[in-house]
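Complex shown without one protein chain; remaining protein chains in place.
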Amino acid sequence: MTSTTSAQSKITSLSASHAVELYARLRDSRQLSLDLAAPLSDEDQTVQSMDDASPTKWHLAHTTWFYEAFVLGPHLPGYQPFSDDFEYCFNSYYEAKGDRQPRARRGLLTRPTAQEVRDYRGYVDEALAKLFQRGLAADASDKVGALIELGINHEQQHQELLLTDILSLFAVSSLWPAYRQPQPKPKPEAVADVAPVAWITFDGGVHKVGHDGNGFFYDNEGPRHDVLLQQFRLASRCVTNAEWLAFIDDGGYRDPLLWLADGWATVKEFVWEAPGYWEQRHGVWHQMTLEGLRPIDTRAPVSHVSYFEANAFAHWAGKRLPTEFEWEVASASYSLKGNDLSTNALRPRPAVSADAERLAQPFGDVWEWTGSAYQPYPGYRPAPGAIGEYNGKFMVSQQVLRGGSCVTPPGHIRATYRNFFFPHQRWQFTGLRLAEDAA
Amino acid sequence: MTSTTSAQSKITSLSASHAVELYARLRDSRQLSLDLAAPLSDEDQTVQSMDDASPTKWHLAHTTWFYEAFVLGPHLPGYQPFSDDFEYCFNSYYEAKGDRQPRARRGLLTRPTAQEVRDYRGYVDEALAKLFQRGLAADASDKVGALIELGINHEQQHQELLLTDILSLFAVSSLWPAYRQPQPKPKPEAVADVAPVAWITFDGGVHKVGHDGNGFFYDNEGPRHDVLLQQFRLASRCVTNAEWLAFIDDGGYRDPLLWLADGWATVKEFVWEAPGYWEQRHGVWHQMTLEGLRPIDTRAPVSHVSYFEANAFAHWAGKRLPTEFEWEVASASYSLKGNDLSTNALRPRPAVSADAERLAQPFGDVWEWTGSAYQPYPGYRPAPGAIGEYNGKFMVSQQVLRGGSCVTPPGHIRATYRNFFFPHQRWQFTGLRLAEDAA
Amino acid sequence: MTSTTSAQSKITSLSASHAVELYARLRDSRQLSLDLAAPLSDEDQTVQSMDDASPTKWHLAHTTWFYEAFVLGPHLPGYQPFSDDFEYCFNSYYEAKGDRQPRARRGLLTRPTAQEVRDYRGYVDEALAKLFQRGLAADASDKVGALIELGINHEQQHQELLLTDILSLFAVSSLWPAYRQPQPKPKPEAVADVAPVAWITFDGGVHKVGHDGNGFFYDNEGPRHDVLLQQFRLASRCVTNAEWLAFIDDGGYRDPLLWLADGWATVKEFVWEAPGYWEQRHGVWHQMTLEGLRPIDTRAPVSHVSYFEANAFAHWAGKRLPTEFEWEVASASYSLKGNDLSTNALRPRPAVSADAERLAQPFGDVWEWTGSAYQPYPGYRPAPGAIGEYNGKFMVSQQVLRGGSCVTPPGHIRATYRNFFFPHQRWQFTGLRLAEDAA
Partner (left out) sequence: MTSTTSAQSKITSLSASHAVELYARLRDSRQLSLDLAAPLSDEDQTVQSMDDASPTKWHLAHTTWFYEAFVLGPHLPGYQPFSDDFEYCFNSYYEAKGDRQPRARRGLLTRPTAQEVRDYRGYVDEALAKLFQRGLAADASDKVGALIELGINHEQQHQELLLTDILSLFAVSSLWPAYRQPQPKPKPEAVADVAPVAWITFDGGVHKVGHDGNGFFYDNEGPRHDVLLQQFRLASRCVTNAEWLAFIDDGGYRDPLLWLADGWATVKEFVWEAPGYWEQRHGVWHQMTLEGLRPIDTRAPVSHVSYFEANAFAHWAGKRLPTEFEWEVASASYSLKGNDLSTNALRPRPAVSADAERLAQPFGDVWEWTGSAYQPYPGYRPAPGAIGEYNGKFMVSQQVLRGGSCVTPPGHIRATYRNFFFPHQRWQFTGLRLAEDAA
């Protein structure tokens, strides 16, 4: 793609190598969204299953609008928006950007069509190429580079949501459609049972947590600061489906004393008897997956459990959830490589580590609920303007999750990364790892 | 289409000419649904705007399932359903046919796709052709002929709903998409104002109402019976948008004394200030139509008003709504020709009659709310089985409408035809004609 | 009470005897409300069980406000309202009288206290005595007499509601409190079984229905007019609890094909398995009554069934409900005497008639659901102003009931009397009598 190359070569004040690398990642990221949507019909891309989920088409368009609103509009002279209507349609929650399509009604937008959204993506991608090609004013390039970095990370978040939201949509259909056909079965040696949990001890004392500022991070990961921890232990791996079945069999969903009060109310209201997407067929537990309705893999980490469920399980097990800082301190030295979107498994896999001294699967597989409420770090201040709405305004009533999942795009996760959901939500790939006090 | 012709020639015990005629109408009816859906993308066909409305795709499939469930399954030996899942997906409300996709969640079915539904239609159409071709057992042919007749009429109802439901969907979009591009403006002579209302007197006494049994009719149109009427007068034409604007300007939507109690509660709950789909743009009232958002045509009949509104308007005007029997007696002698779907106007048109002695536009344009609750006629008994669920089980809390609308398929309407909606509903092309006592 | 007598003697233009009689009835009516409230604590009188029901205290005050608003304020010179706040508190639904306490929040009014309400009643009663004592201006007396007549009838309606509303309140308590202690058991001879249903035939043809204008009637009972009926038959008595048990045992509450669509939705939403207030205790059906939770009397008319249930039962029995005009024509010649509030039974009693040629219990025991929607009679016009809101604005979506109940005050019911409730409501003493076509 000649024009791209020349575009990169003309970037002025971003360092040339940074510009080349940034543009390459931008293009890959833009392409990945299209690849993820490719197995879906235009109809699949239009509907939303519930208020919390968005249509595929909306994800494709919103991530594009983000560049239009925050990068091209302000920083590409003469840029004309693709359509005057799209800001209303595809703004997610930026109050500073004005009125928008109500979240619960995103699935009513049959227009613009999926094809128009793809055209929109092409139009914006071309403008982004032009932005790189023509270079940036010296005084703006750092800022624009940072915004593009944010745009890439933003799109990665929506890539994960695109997959969890389409799973949510297919799960409400009695036809149980598969996002993709089931992959060939793993070889026999792979089906060995997982190792029992080992308990790994971590030292108390003052630790640094939060992002150190080198490389991209979200504002909610900072400021880096000291926390005081007591000695603690973490389970070597996540809780498995087999362990969850034991919880079910022991009446876990029927004993109010195991549950937070709001959790028990939720169990009763929605008649929960098992994790999300679990269905009993002919006496066998199945789970709706991106490959359709499949028998439970007892060795794999349990997934699609809410904070309420994770907390009740920990209570039942006589343990607790780790705090987000315990988790961060424990995982800080680990490789970020794991069962994320790059493995293309699209489901959590059994822990394979044989080393009882090391955490298995800290990154990938399932987001791990922590016992920490989502709150600002000391000294946290949101950025001014719309970008400042990214994280800070959600800092109440939610719980922090750590570690990424099997559908998190590679390169997106970090030890300091803070995800957050309400305690009843469970349409993400969410699981848990137990902790205990060391004393 | 040779096979069709030969099919028809082989029909055994339906009279040959009846079979030919019936099959021709069946084919036309099946084609019309596809034609009506043709301007819509597959995405447009998938979504529903609200619980009361269904996706286009669902209409296309449900009308097809009707033949499968009631005609082909029971009467075409060896018939295999297209898919085991479709009865669940596309049964509307027949309790006798078992569980089904909840009405409010029809719009979540991205699978089967619109293309699969079109294939389903082709498959069933072919089987219907085969049914005609192979002939029918003598003892079944009358019954099967009646069921096909019912199927055609059933599909006509859904053709009307298809259009009103897509209008409802497009009306919730801030883009105001048009089902079709606006037609060329009418010629100058057509824009003359409508004539003032004349009051036409009809005699009291005992009248016959209800269908006489010649030709197709729904069970709720019978039994034909005597009713006793007092002398009454009907307005020569429907209430116009201009007249409705006067009602608005006079505070009609702000005076509780004009309204039924439930109507006033509805006005307040939904903050009604004008008929459905009315929007003020730059101080001018527009209405969302199948050609997009268009300025109000003050001469045309008001449309998309609920029974609550129609009743309040009549109260305000010092008149009342006609009973369904007054309407039927008054209209019995009129031609059924009017501004229905065959004119392709897709909107109510101004009354053009210059004859103050005759009712203008009794058929077509807008369904006319009557003051009659939807109740069974004396001696009414629903048919046994699923077909008996067609009409009878809705005979409570609804009001009767008469006369058909601008999107009623030609051949579907009759003077005895009873449509019915809840008093708050207004997404159909619903208007009113005033009445008064003659005394 | 001397002052009263002298008051009556001074009435000017109402005929003296009418004034005496009217004032006596007024006093009795005012006293009856207090008597009915006497067994209740002030707390019992304050709370409402649901939106449809009102607190006892509210009934006591609202019926008093009615006189203040429509009689004393306009017609007793110098009358000062007891309190400026009470119009807001105790207006029921008269839009013409301004804003008011929302219906669903009447039970939040702990102030004014029950004692203040009793004081309010005393204050207004004294003013009413003064009104009679001082006489009325000649030109107003007919009108005021009519308003007092309306006030008495209005209070009678609320006396019935007071009892059904307190039953509703006590029925939500797990303590099942009794409004009064159970009465002694009937003598042995009284417990004989009821006679089987006989079918009594009534002639078709043109009949007069509606009130003839002699004596008090509500505006919705007129104008008197002709209706054309076909020959029909009515059951000699109401459906009994024993018959209803057969319906339950036959799966009546589980077969959707017996039900109106809205009825079936209601059955599922509220998990109805039996009439209102029925509870199974140790395998025996009981019903909450004004004497607490009591075993079902199988011989008594079924009560607390909704229109949906009555309609489904009739469907199950292969019969139908009578129309309101059939009921009126059939009952027109019967004595109004029956098991109403004057018997002090406070519950429906078994039919005792041995005469198979005559209707048993047309008046009293249970309100009988008819198959007629509540609609205006030909020529009906509501009165102007607030009084005109009494009946007319409810004429949609409800069904007519006839005949009064065991808690209807004596003198309140007539053959032309039209009661009306929504088809799902069943907190009144509502039952049914079956009908069939004679042909």
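Chains here go by letter, A, B and C, matching the order in which they are written, and residues are numbered from 1 within each.
To be clear about the criterion, contacts are C-beta pairs under 8 Å (C-beta built on N, C-alpha and C of every residue); 3 or more make two chains touch, one makes a residue touch a chain.
Being a predicted model, the structure only gives us computed values, none of them experimental.
In the entire assembly, the chain absent from the figure touches the shown chains A, C.
From the options A:15, A:280 or A:397, the residue with contact to the chain not on display is A:397.
Of the listed residues C:114, C:235 or C:260, the one in contact with the hidden chain in the full complex is C:114. Annotation: of A:220, A:287, A:372 or A:430, A:372 touches the absent chain (contact as defined above). Listed here are the chain C residues that touch the chain not shown: 41-47, 49, 57, 85, 88-89, 101, 105, 107-114, 169-170, 172-175, 177.
Taking the complete complex into account, residues 93, 95-96, 206, 225-228, 230, 256-257, 259-264, 307-308, 311, 371-376, 378-379, 388-389, 393-397, 399, 422-423, 437, 439 of chain A touch the chain not shown.
Everything that follows uses one rule, which is that only the chains that are shown with their structure count from here on.
In terms of the stated touch criterion, chain A and chain B have no partners in common.
For the pair chain B and chain C, the fraction of shared interface numbers is greater than half, so the two copies use mostly the same residues to meet. Superposing the C-alpha atoms of chain A onto chain C requires a rotation of 180 degrees, rounded to the nearest 5. Of all chains present, the one whose mean CA position sits nearest the global mean of protein CA atoms is B. Mean C-alpha positions place chain A and chain C at a centre distance of 61 Å. Among all residues of chain C, none touch two or more other chains.
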